[in-house]
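Here it is: the structure, laid out below.
With one protein chain removed, the remaining protein chains of the complex are shown where they sit.
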Amino acid sequence: MTPRQPGRMTARAALAGLAAALPAVACLAQQDGRQDGRLSGSAFMSAETREMQADDAANPGMLSVLDGEALWSRKEGAAGRACADCHSDAATSMRGVAARFPAFDAARNAPVNLDQRINICRAEKQGAAPFAWESPEILALSAYVGLQSRGLPITAGEDPRLAPFIERGRGFYSLRQGQLDLACASCHDDNWGRLLGSSPIPQAHPTGYPIYRLEWQGMGSLQRRLRNCLAGVRAEPFAYGAPEYVELELFLMTRAHGMVMETPAVRP
Amino acid sequence: MAKARVRTTEKAGATRRQVLRAGIAAAAVPLLLVRPARATPREMEAAIRAFTGGAEMRPGKVALDLPPLVENGNSVPVTVTVDHPMAPEDHVQAIALFNERNPQPNVAVFHLTPRAGRAAVSTRIRLGDSQKIVAIARLADGSYWSDEAEVIVTLPACVEN
Partner (left out) sequence: MARTLINIPKQTRRGEVIEIKTLIAHPMETGFRPLANGSLAPRDIINRLVCTYNGEEVFRADLFPAITANPYVAFTTVATESGEIALSWTDDRGQTQTETVAIKVE
């Protein structure tokens, strides 16, 4: 591998690295048949990676889903209770649930994402210690719950109590930050479809989280991906679970409202 | 004063060179003992010879299918098919995959029996760089057939440090 050059880059230099619009991706917008021009990250992937995602017997994210299925019925914590003891069959009870997260939590008067919701259940219903961020367990459970929304439209952000949080997330999305002085929008609104290095820039619709990312050689959450982006613009990433991330997640899911859930998605 | 300084610099320069030379000499010995960081075409040839036993290898029968342009070298889908019957007396015994520039030239060896019905295997491989991949099939009659492909591995922009 070519060593990556450390050191400072200006925003101009970074954007100069963006090649001219990629015709192959541009025409995907038409193939997709969408009227509003929004495209899932899968539209920017190679045919091989799309096939890997589409075949449940070949999608490595399904290993995590199977772990999640086992965890769903495992008795946990002081209460000795499994997810299934309250929610019974996830195929019914969890249908469409991941598609509406992050959701408003009245007790906290704030939105919580799916991973946080799972850990709240563990603390309050199961009397169990929370799963660590990005632990195989939390990724497995959220992948299993996420699978129950696969093929369904994203409905996040409909609760009116979320409005101020969505706006804060939108503000974060448009905020230039880091040594490269780039906002999320600089790449994902203004330059999607162009190449950064050799990778097409997607529109940043979080349709398939948690994802199996080839770069990670494993599963990861949207927050891991957001931290990755922040590090990419040479900004200091927030800690996992920071309100800034949950608000950004909420804004992104609201921005993808109506798009189809793909969990567990595969991304390069 | 100026002269003295020049001399000092020269002396220091010479000392630095000596130190460097000594350092290189010292480093050279352990360097020769460790494996090179990546395989070379020659290492791949040696690995192929170990598989074929030096037998003649003909192009043909084997179809090595992998994308010419790879999004992420961590996972490259590969399918190898051999256009040959799988009868007990005449079949594909093994399919081996080799690469040129990973740390090791071997990728996988698949051992087949006539009960496979078809000589077709798929897997996913890691490629550290753009390079040549070679697939070789050994038939029951002892003949070897091959196919090869050049793959371009693009560097992903958003790597995680």
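Chains: A and B, in written order; residue numbering restarts at 1 for each.
We adopt the following convention: a residue touches a chain if its C-beta (ideal position, glycine included) is under 8 Å from a C-beta of that chain, and two chains touch if they have at least 3 such contacts.
Treat the numbers as computed from the prediction; the structure is a model and nothing was measured.
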Sole touch to the unshown chain from B:125, B:139 or B:153: residue B:125
Residue numbers in chain B that touch the chain omitted from display: 37, 74-76, 99, 102-104, 106-113, 115-118, 120-127
Across the whole complex, the chain not displayed is touched by chain A residues 55-58, 60, 62-64, 66-67, 217-218
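Just so we're on the same page, only the chains that are shown with their structure count from here on.
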What's the distance between the Cα centroids of chain A and chain B, rounded to whole Å? 35
Note: in the complex, chain A contacts chain B through residues 1-2, 4, 45-49, 51-52, 196-199, 214-217, 228-229, 231-232, 268
Which stretch or stretches of chain B touch chain A in the complex? 67, 69-72, 74-75, 77, 128-129, 154-161
